[in-house]
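For this depiction, one protein chain was excluded, whereas all remaining protein chains were kept in their positions.
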Amino acid sequence: MALMQITDLTMRFSGIVAVERLTFDIEEGSITSLIGPNGAGKTSAFNCMTGFYKASSGEILFDGKSLIGLKPYKITRLGIVRTFQNVRLFKNLTVLENVMSGAHSVTRQSVFGALLRTPAQRREERGIRENAEYLLDYVGILNKKDELAKNLSYGDQRRAEWARALAAKPRLLLLDEPAAGLNREEKDRLIELIHKFRADFGVTVFLIDHDMDLVMKVSEKVIVINFGTKIAEGTPAQVQSDPLVVEAYLGVSEEEGGAL
Amino acid sequence: MVFALSKWEVLLQQGVNGLILGSFYALVALGYSMVYGIIKLLNFAHGDIYMTGAFVCLSVFGVLSGVLPGWAGIACSIVAAMIFSAVLGWLAQRFAYRPLLGAPRLSLLITAIGVSLVIYNTVMAITNSQPLFFTSGLDNAAGIKIGGITVTYIQLILLSVAACVMIGLTLFIGSTRTGKAMRAIALDQDTCRLMGINVNKVIGLTFLLGSALAALAGGLACVYYGNVQYNMGYTIGIKAFTAAVIGGIGSIPGAMLGGLLLGLLEAVGTQLLDSSWKDVFAFGLLILILILRPNGLLGKSEIERM
Partner (left out) sequence: MKLLDKAFRLLGSKGARYGVPAALLLAMTALPFFLDDYALHVLWNAMFYALLALGLNVIVGYCGLCDLGYAAKFAIGAYTTGILMKSFGWNFWLTLPMSILVAVITAVIIGAPTLKLRSDYLAIVTLGFAEIVRITARNLPITGSASGLNAIARPSLFGLRLTKISHWYYVFLVLVVIFVFISNRLRHSRFGRALAYIREDEDAAQAMGVDTTRYKLYAYMIGAVLGGVTGSFFAVTMTSISPGSFDFTQSANILLAVILGGMGKIPGVIAGAAFFAIFPEIFRDVPIVGNMRMLFFGLLLIVVMITRPQGFWPERKRG
């Protein structure tokens, strides 16, 4: 059984249909991408999957459990962790505190633990901190852990965001336009990194992007949508030769498709 | 009162009073709703703009009444109050709010509290914390009698002015280019910028309009109640916000409806309860509405988010 199964997902708001009867699977351990021109409904689908939008109809199953009607924090606790298109770190907190937030969904201590500072609470705190430091080292910015997130360069902010997502111990990592704002060289490194995440943490990766180049290189399966409906699905090679895709997406020159 | 009024007549009389009170609420609520709709700011200083309007009206009439007594003088004073308050509201927008439009909402709200403190305490210092009294020279009691109910001429004029202004505003928002720009900005500021709309100018205009309406209410209240005090904006500020929420914040007809409804409920409620509880009644209603129908009666829900 696939890790995530999306069936007939439809998302409508104020009369506009953003996503219509979208159906696809994400296999455990795979790298799957959802692509489409701007305004095709990628972000709406993504927000439905993470609970930020409420789907109008359809079903989203994760490991056999329905995600419909669950709030974002509950979805995160199930092991589905997202990043944001424009990197949304907690700007006025340190990089370390940012990464420690990832541990929130996999730890327990609350108000009384905080006040009493029990041995269990202290152990947990130490664990959260050490794991965060390990992950910062893993993405290569441990030396910046005490800086405020807003003072990091854009590239480092992205790294911090990945470390934060990994700290939540995801089974499924959802990346929202991870290549936005990166140059060619950085994109190549991103591709390596995504493979490394999967190898080192055993996560399944799902990403949305309109950058054909990146998506074709990194993915094992690609789903193409346009005007909210799926127009193709398959391996990068299959999708690239699909006449519908060529017309809807590749027909437009790549610069135009990538812009906006 | 010499006449013994029946219970129903008392209630109806209270209804007329409630309508007056409600138009004040509605006029002030409009400013809240317009500003909230366009920049999502709970403009805390809006009640103080109303109070300023009342003061300017009283002061100008004090000078004018020798030359232009009666309604002509009152009208001129109210217009002067509207212009003054509109400029004041615009200045607050330009120098206190605009620099913070990209900042967290909390900063914007706190700045609005700062603006409120400044206006409130300035007027308090000028008037030495004393109430001022307004003598219009008009016959306050003259009016039409229908059964046991009296509707004074002042009340009639007041209601028709409020009605005309609200109809005018509805037409303005609905059919002019600027009105359309206002609605568009409320929906999506960034796109409006791309479409070449001067967003800052339209926001400024919203403040001008909203403040002028509040000052109109202030001026009318000054004529109607005959006294003005530096703290009169505080309670009406919260209540007008309540009215805006009842109608659905961001909605222009909602603000009018909410205002009138709150005025009526309060007037009738006061009749049934002790009058010292009337503010408890209004604020209790606010909390209840927020629990039961947070988008108000005419408000549209935003994109449904979990």
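By letter and in written order, the chains are A and B; residue numbering begins at 1 in each of them.
Here, contacts are C-beta pairs under 8 Å (C-beta built on N, C-alpha and C of every residue); 3 or more make two chains touch, one makes a residue touch a chain.
Since we're looking at a predicted model, the values are computed, not measured.
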| item | value |
| --- | --- |
| Contact list for the unshown chain, restricted to visible chains | A, B |
| Chain not shown: contacting residue from A:36, A:102 or A:178 | A:102 |
| Contact set of subunit B toward the excluded chain (per top definition) | 40, 42, 44, 96, 99-100, 103-107, 109-111, 113-118, 120-122, 124-125, 234-235, 238, 241-242, 245, 274, 276-277, 279-280, 283-284, 286-287, 290-291, 294 |
| Contacts of subunit A with the absent chain, listed as residue ranges | 50, 52, 71-73, 76-77, 81-82, 84, 88-94, 96-97, 100-107, 109-111, 113-115, 117, 121, 124-125, 128, 145-146, 148, 164, 168 |
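Please note the rule applied: only the chains that are shown with their structure count from here on.
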| item | value |
| --- | --- |
| Approximate Å spacing (C-alpha centroids) for the pair subunit A, subunit B | 47 |
